[in-house]
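Here is chain A:
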Amino acid sequence: GGSEPGTAQSAGPFTVRALLAAQPATLDPIVGARSAQIVWATMLEPLINTDASLKPIDTGLLTSWTRTDATTWTFKVRPDISFSNGEKADAAAVANTLTLTRDTAASQLKSYFTNVVDIAAPDATTVVVKTKTSQYNFADLLTTVYLVPPKYYAEKGSAGFAAAPVGTGPYVWAGSNAGRDMSVKKNPSYWGPKKAINEGITFTWANEAAQRLALIQSKSVDVSFDLPPAQATTAKKAGITVTSTETAIKIIAFLDSTKAPFDDPKLREAAALAIDRDAIVKGIFDGQAVADAGLLNVSPGQKPAQSVSTDPAKAKELVGAAAPAVQIHYPAAQYTNIEEVSQAVGGALEKAGFKVTYVPIDYGTLVKRVVGRQVPGIAIFAGVPNVAVPDFFASGFMKAKSITGNCPDAQIDELSQKALEQTDAAAAAPIYEQLNTIGVVDKHCYVPLYRQVFNYATGPGVKGLVFGPLNTVDFTQTTH
Partner candidate 1 sequence: MTDVVQKGMPGGDARHPRALDQTAAVLEVDDLVVEHRNRRTGEVFRAVDHVSLRIGAGESVAVVGESGSGKTTLAMAATGLGPRGDGDIRLLGHSLSSVGRKQLRKLRPEAQVVFQDPHGSLDPRQSVRSGLRELRTLQPERTSWIEDTDLLERVRLDPSILERYPHQLSGGQAQRVCIARALLMRPRLIVADEPTSGLDVSVQADVLALLQEIRATTGAALLMISHDLAVVRSVCDVVHVMHHGRVVESGPCETVFARPEHDYTRELLAAMPGARWRSRQ
Partner candidate 2 sequence: MTSLLHVSGLSISARLAAGQLRLLDGVDLEVGRGQIVGVVGESGSGKTTLARAVVGLLERNVTVESGAVELAGDVVVAPGVDRTGRIRGTAVGMVFQDASRSLNPLMKVRTQLGEVLRRHVRGITKADVERRSVEVLAQMRISDPARVLDSYPHQLSGGLRQRVAIGLAVVTRPSLVIADECTTALDVTTQTKVVGLFRTLVDELGIGLLFVTHDLMLASDLCDRIAVMSGGRVVEQGGVEDVLDRPQQDYTRRLLAAIPSWT
Partner candidate 3 sequence: MSQLELERTGAGTPRRARRTSVFWLALPIALVAVAVFLLPLTGLLPAAGQDLDATRQPPGFLAGGSWSHPLGTDKLGQDLFTQFIEAGRLTIMIGLVGAIVAIGPGTLLGLLAGYFRGWVDRVISVLIDAQLALPFILVALAIIANRGSSLPVLFLVLALTGWAVCARVTRSATMVIRERQFVLGLRAAGASELRIVFRHILPNLGGTIVALGTLQVGTAILIESALSFLGLGVVPPMNSWGSLLAAGQDELSTAWWIAFFPGFAVTVLVLLVNLLGDALLTNYDPRKRRR
């Protein structure tokens, strides 16, 4: 079992007590939801590491990637690395993980790998992947694929693996108290340069934000993740260290241009002009979110070339006296303050002359309706990129056959495909700018609202925690 949470730690060997917002579901990275990544990523490692700007770098398990022709990628695997159970972390293991990711029915990343036609490991350090069509950002995808030991995974199955994960990472599984906590301890024989300097980590969780605040206040935990603005403010006032990171998670209002009322471009424009993202960020989030006017600018800090800015007066004029009815769908309780944001959007539309009704539903149902094209009007939800590539949003939301498919347009499909066929990100960038302008500025199908800011609080004296915009946390250098 893990160590007792709630007992204060003093000097000496230090175990980090980390508080999450929800119980991690399965710790199997193949089928598990990404929310549990924070736990399994302490034991498992992605195939390719990323740098601070989310670009792939060669410090990880894969040391190089080259595009031998338009549809063939060759990867070099770092030699002489083993899983903590002794299995070899070689090219065969990498190929196995990729195959699992592509073929497992419940694989979370399955849809990203549909383009992969062949995976081979010709020798112990080489992996060759063939794709159907050209795809310049394939290496980026591997930054979110975590390497699993082939024999152990096959032996234990998904559930067995999740019960005691094995990886190559800086920590190894220490055990769990069902429903209560999960612990990892440091891996003394970790291959990498950043060996853990603490003894391990104990993860616990609390669904309620007030709880997470209370627990850090009472020093029951060393780090408390996912504090909404209100709690973050309180924590700061109470003298607790709060770290805020702008994430790649984007909240967007999707306008369905195929159905009334937004099949009328004038009304789409009116809606886009009516919404004031700055007021939302300031009023609802107390400044703890980042207004974002672009769709395809994935990396934090990046701005689009062209955007739409608020103009309520013009919006009103465009709507006229018709009072068109609009439904606003949003996933209840899924993201911080999403109810208020949706109501603020609705409020702005009403001021412009729309008649608004709200449809709060749970996330799963919303996705189902969006996918089934059953959301006339507006759907508000987040784009949560697993990897920082613009194609994530282009393929996800802009193409006619995307998730939302709210803006079918032959030119968009064509441009998206063309972007992928470029040699690298730099070459693709202008095409994505063009796409963004079409979708956001010309057709007003998308009203990007803001990027989420992720807050976490650390207890007195706790330092060395590194949080990445894609929900990755590095605990190895955390001390007390």
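On the choice of candidates, all candidates are chains of the complex that A comes from, given by their letters.
The working rule: contacts are C-beta pairs under 8 Å (C-beta built on N, C-alpha and C of every residue); 3 or more make two chains touch, one makes a residue touch a chain; residues count from 1.
These numbers were taken from a predicted model, which means no experiment stands behind them.
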Sticking to the defined contact criterion, which numbered candidate from 1, 2 or 3 is in contact with chain A in this complex? 3
Give every residue of chain A touching candidate 3 within the complex, in rising order. 208-210, 213-214, 228, 230-231, 233-234, 276, 279-280, 282-284, 286, 332-333, 337, 339-340, 342-344, 346-347, 358-362, 365
